[in-house]
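For this view, one protein chain was removed and the others were kept in their places.
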Amino acid sequence: MAEEALLQVNRLKKYYGISQGLFKKDIIVRAVDDISFTVHRGETFALVGESGCGKSTTGKTILRLTEPTEGEVIFNGTDVATLQYNDMRSLRQQMQMVFQDPYASLNPKKTIKQLLMEPLRVHKKFKEKERLQKVTEMLDIVGLSKEYLDRYPHEFSGGQRQRIGIARAVILQPDFIVADEPVSALDVSVQSQVINLMLDLQKEFGLTYLFISHDLSVIEHMTDRVAVMYLGKIVEVADTETLFKDPKHPYTQALISAVPISHPAENKERIILKGDVPSPANPPSGCAFHTRCPFAMDICRQKEPETLLFEDGHTATCHLYTTKSREELNYVTSDSK
Amino acid sequence: MLDFVIKRFLQVIVVVFLALTVVFFLIRLAGDPTTLFLPPDAPREQIEEYRELLGYNRPLYVQYGDFMYNAIQGDFGESLRSQEDALGIVLDRLPATFQLAITSLILALFIAIPLGVLSAYKRNTVFDRIGVGLTVVGQAVPSFWLGLILIFLFAAQLQLLPSGGGGTPVHMILPTLTLAAYSVARFTRFTRSAMLDVLQKDYIRTAKASGVPTMRLIMRYALRNSLIPIITLVALDLGVLLGGAVITEAVFSWPGVGRLLWQSLMNRDFPIVLAGVFIIALIYAIINFVADILYAYVNPQIRVK
Amino acid sequence: MASSLPQGEQALGSVLKSKQKTKIGEFFSNLSRSWTGMLGFGIIMLLLFLSIFGPWITPYDPMHAEFSKGLLPPLTDGHLLGTDHLGRDIFSRIIMGARVSVIIGIATACIAGVIGTIVGIIAGYFRGWIDIVLMRLVDVQLSFPFIVLVLVINAIIGAGLRNIIISLAIGGWVIFARVIRSEVLALREKEFITSSIATGVSRLQILVKHILPNLFTPIIILASLQIGTYIIAEASISFLGFGVQPPTPAWGNMLNEGRDYIFSSWWLVTFPGIAIVITALGVNLFGDWLRDTLDPELKGE
Partner (left out) sequence: MSDAILKIKNLKIEFKSGKETVQPIRGVNFELKKGETLGVVGESGSGKSVTSLAIMGLLPERTSKIVDGEINFKGNDITNLKEKQYRKIRGNEISMIFQEPMTSLNPVFTIGQQLSEPLRQHRNMSKKEIEKAVINVLNQVGIPRAEQIINEYPHQLSGGMRQRVMISLALLCEPDLMIADEPTTALDVTIQAQILELMKNIKQENDMSLLLITHDLGVVAEMCDRVVVMYAGEIVEVAEINELFNEPLHPYTRGLIDSMPTQNTRKERLYSIRGQVPRPNEITKGCVFANRCPLAFSKCFEETPPVFARDDHLSKCWLQNTKEGEVV
């Protein structure tokens, strides 16, 4: 396939220090710990994982909303991670973000007009007169009436605010949008409206999405490829369909099996993981997942697994595939499905 | 915990050090102290002689270093009036101030906490409205005026209590009431709002859902949770209490540090002012320190890591 | 798609349309819902009126001493609230005293507010070592009783209206710095700020266009709540013989002068005190109302 890489993340790390007082060493939290992936132009790439796995931090670090500790983020050929302040600022018109909480992400003191004008003004797009025209058009595209221009965010419902948030991101016609849990704060019946809007916009403007979510059914529906994160690391990457049909990593398998059924008659084999996600401040040795893994072996406790490539860009980072023969491999994957 | 204690201790030292520095320089900037001892028409040589004698002719930083060096050893010089050791005079007055402040604090807490709890529990009833009204009015009454009114009523009109001075328990009644009154108003308000805040928390709903009776819910659960913010607020407010003590002492001629400080300011007796500032800063810093430890004690999220 | 919105949403629209024009109307309609707020506002208006038009409404010259008429009780000889030991009309002096209180309250709030806000913004927005230094300073000052600090400063730099304002401002700026800094810190973490950074808005513009407008409310609330404190503090210090000096009529120094006559002439210490209580009450009530209306989150200290 002639897929053009729009974004390449190479060995990205984001560590936080938590101060423990005068005499103790800071605790280092490895929120994002050495991850690499590539997002192709025009696709929707998903980051999935549970709370604390580092998926949101990854999104923010890519956009330099927090500074990376180490690694490269190559967007359209430029390394975002080392850009100067002003260059970064102007690059932002090509990479935008949609936030989870539509209540918190819009300045309560600004009108919708001011909120949508700001991106155009900052990047000096269009002449002053054309800007209002542009804002009205954008509102129409996201399904809001231009009568709303002088309203404040608190006068809108959650779904409408998320439309405004999306309009604000798309109005600059960026190439790339990081969408951080864009529908998880919304009611079920509104969720589908916003998903549809995002699908429509992608088609219309040829957008590339980095879609961050914990909701596997939404991910299965609207993304092209998925990276599964656990404790700051990517454990598996695959085409969405492949991932849901043939998950390799035991964590992915458990995650998919944990999704509630969609019809009462459905009979689903569950892998119930034991215990909780360990703290990223004190991750387990070896493979971080070994404390909860139903297939954990001795080697998993001692050594970090390497990433293995299966067919079609499907990769998984697990010792099961580095130590076992082909036959055993088949056994593991088909048995656990 | 040790970590925390050391950190706070260092902070106490910094506070006291800076307080002294600021006051020292303010005093020096405000004018040459020698003029205070001599008649305005004193000849130049006499002034120079005096300056030399008291060391005021040296550069300011030398004087400052000298002052700090002595201050660390507890030597703030002698009172310009009585020629006694300044710190000694201040320390002599300390017990009286403690007596007044601690009695008032205890009195205020004993009145304010039950009142605040009751007000929160009966919120929006007539009782609560009256309680809130009183606290609002109470906060608008300056303590010195309340003191004057109490003197007028109990000393001038009824002639029941002495209008000032110290020594006997009877002398304590009016100053204590005066000093406690303002704190009662504020502490009641704190308690009420802290209780209201806690009463709407999810865990109170959980306790209700387990069938805990209302009285137990308030006394054992909500009050215990409210203590955390109450302690913080009361500790922050002790500065107001201490400040109030200075004024109350002045009103009632209570022989404490506050009155001494006031008189020394009037007389421009700066060694005593410096020693007084030192003691007040130290006391307040220590109180805050104790409050922090108490806070950690009632809050397991800090105590148990 | 807009047409598919429920009717309620559209109805809401027409109601809110004329919003911009009626900010003042909104203020009064909010105020009319709270009798305490109205009372506070009324008292403040009265004070402002007295402090501006005082000289024209006083029945007597507040400075005019007439020893033969000393210590007249209230309601004698046309003196509503009586006279003091020098025979000056207490009612007139109280009216003129309002001016001192108003000037001190407002001037101090402005000076302390501006200094504190600037420091708070610098510390909160730029963080780093400057934040550490400034906040240590604030901590240190806050760990010294406000009134004692003001008293000591005022005693050293000398009495007088200007000096008491300076002393109060030196004592008062730290609260503004502390509160504004924490507001800025909280704002910095708000998602709408992150959203603006993601949009490409520059640091300066974020400060000016997003953070400053959101600080307006807390500054106003805090200032209105502090004015009462300043007025009482000034009265206390004037009472102690510093602050505003006689013969300028200020409520605090009136009480100081009247103190010696407490056993014989009660009105000397009663009426100026009542004036202080009413003023502080009015300012506090209005401040509380402002806080409750503008910022429900700040409710409860």
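Letters A, B and C mark the chains as written, and numbering starts fresh at 1 in each.
We take it that contacts are C-beta pairs under 8 Å (C-beta built on N, C-alpha and C of every residue); 3 or more make two chains touch, one makes a residue touch a chain.
Here the structure is a predicted model, which is why all the values come from computation and not from measurement.
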item: Identified contact with the non-displayed chain, of A:133, A:217, A:285 or A:302; value: A:217
item: Residue of B:73, B:124 or B:168 in touch with the missing chain, whole complex considered; value: B:124
item: Which of B:221, B:252 or B:270 contacts the chain that the document leaves out; value: B:221
item: Chain not shown, touching residues in chain A; value: 50-51, 157-160, 187-193, 195-196, 199-200, 214, 216-218, 220-222, 240-241, 254-255, 257-266, 270, 272-273, 276-277
item: Residue ranges of chain B at the interface with the undisplayed chain; value: 124, 201-214, 221, 224-225, 228, 298-301, 304
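One rule holds for everything that comes next: only the chains that are shown with their structure count from here on.
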item: Between chain A and chain B, centroid-to-centroid distance (C-alpha), Å; value: 54
item: Centre-of-Cα separation between chain C and chain B, whole angstrom; value: 23
item: Multi-chain contact residues (two or more partners), chain B; value: none
item: Contacting residues of chain C [partner chain B, same complex]; value: 36, 136-137, 139-140, 142-148, 151-153, 155-158, 228, 232, 235-236, 239-242, 255, 259, 262-263, 266, 269-270, 273, 276-281, 284-285, 288, 299-301
item: Footprint of chain A on chain C - complex, ascending; value: 1-2, 5, 9, 12-13, 16, 20, 190-192, 194-202, 205, 209-210, 213-214
item: Touch list for chain A against partner chain C, complex; value: 60, 63, 65, 89-90, 92-93, 96-97, 99, 101, 104-109, 118-119, 122-123, 140, 143-145, 147-148, 150-151, 155, 157, 165, 168, 172
